[in-house]
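The complex appears here without one of its protein chains, the remainder shown in place.
So, chain A:
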Amino acid sequence: MSATIIPAADTTRAVTTGATGRDAARRTGGGRRRIGTVVYSAIAVVLFFVFVFPVYWMLNTSLQPNNDIRGSEVHFWPDNFTLRNYETVLFDPGRTPFLPAAANSLIITILTVVIALVFAFLASVAVTRFRFKSRRAFIIAILTIQMIPGEAMIVSVFRVIDGWHLLNTIAGLTIVYVAAVLPFTIWTLRGFVNGVPIELEEAAMIDGCSRAGAFWRVTFPLLAPGLVATGVFGFIQAWNEFLMALVLNARPEMMTLPVWLRTFLVANGTTNWAAIMAGSTLMAIPVIVFFLIVQGRMTSGLVSGAVKG
């Protein structure tokens, strides 16, 4: 199996395979090693708190009344628990409302994932199962495109989308996101399709399947975990994207969640941190949930037996 190019594919393996990997080190232990283990464990606990604290602090702040937050005391626990901030964020008529922005984000993200998956799937089949003249050129183009920074492209993308009268539309941002996630998606799916031995298809063909039928009935089902994982990563990318959304969909009713969240920061008057944290939580939750799902999914799909050559 290939080493490392796609962050997701490899890193996910770490969490589960790790359990079996390294225990040999402890077998050869003496007292010194046991002390080492204690020290490492202590450091691990400290690190756990360091990495979790900002996430905790976001939740903690979002569940406190604004008075508590602006007082001289810092509340490390939401002792005056309230959901008022979420109410403010969701329903306060004085602000750009949350729900339309969430709807925009959701529609654009789902469309992006579906379209990108279909297009990328077709392309990945082409580059893994076929030999053709411009195959190498296509691969190089994909990888090169992925390396062009969005910051450099943003102005001309803005002008092109403007020229097509697609500024502040679902369609405009969606097609930009599809293009943005396509190279990554193609590359990742390519890895998954490669992982399914062509021998399986050939066996099905010996048993009387057509070539397309063999691919559809044998290879495609084995790709399901790969499609899910790749789709979730596309989802996360599109959901979090900030710059393109900021420039292309600036009209309040067409904003996506990240741009909506930013309006809190630049709002006049004193910053309502409690409400901002509630908004941040609402935006972060789907991502965190999906992220945790995909960690398990990827591993079970990749590591479990059926496919291993």
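The working rule: contacts are C-beta pairs under 8 Å (C-beta built on N, C-alpha and C of every residue); 3 or more make two chains touch, one makes a residue touch a chain; residues count from 1.
By definition in this document, contacts and distances are computed from a predicted model.
Going by its UniProt record, the hidden chain of the complex is named "ABC transporter permease subunit" among "ABC transporter permease subunit", "Formate hydrogenlyase", "Cytochrome c-type biogenesis protein CcmE" or "Lactose-binding protein". Of the candidate positions A:83, A:224 or A:292, contact with the unshown chain belongs to A:292. Checked against the full complex, the one of A:182, A:229 or A:254 touching the unshown chain is A:182. Within the whole complex, the absent chain has one touching residue among A:83, A:99, A:143 or A:224, and that is A:143. Listed residues A:90, A:110, A:126 or A:170: the one in touch with the omitted chain is A:126. Mapped onto chain A, contacts with the missing chain fall at residues 2-5, 7, 10-15, 17-22, 24-26, 28, 36-37, 40-41, 43-45, 47-52, 54-55, 57-58, 61, 69-70, 74, 118-120, 122-123, 125-132, 135-136, 138-145, 147-160, 175-176, 178-180, 182-183, 186-187, 190, 194, 197-199, 202, 205-206, 210-212, 215-216, 239-240, 242-243, 247, 258, 261-262, 265-266, 273, 276-277, 280, 283-284, 287-288, 291-292, 295, 309.
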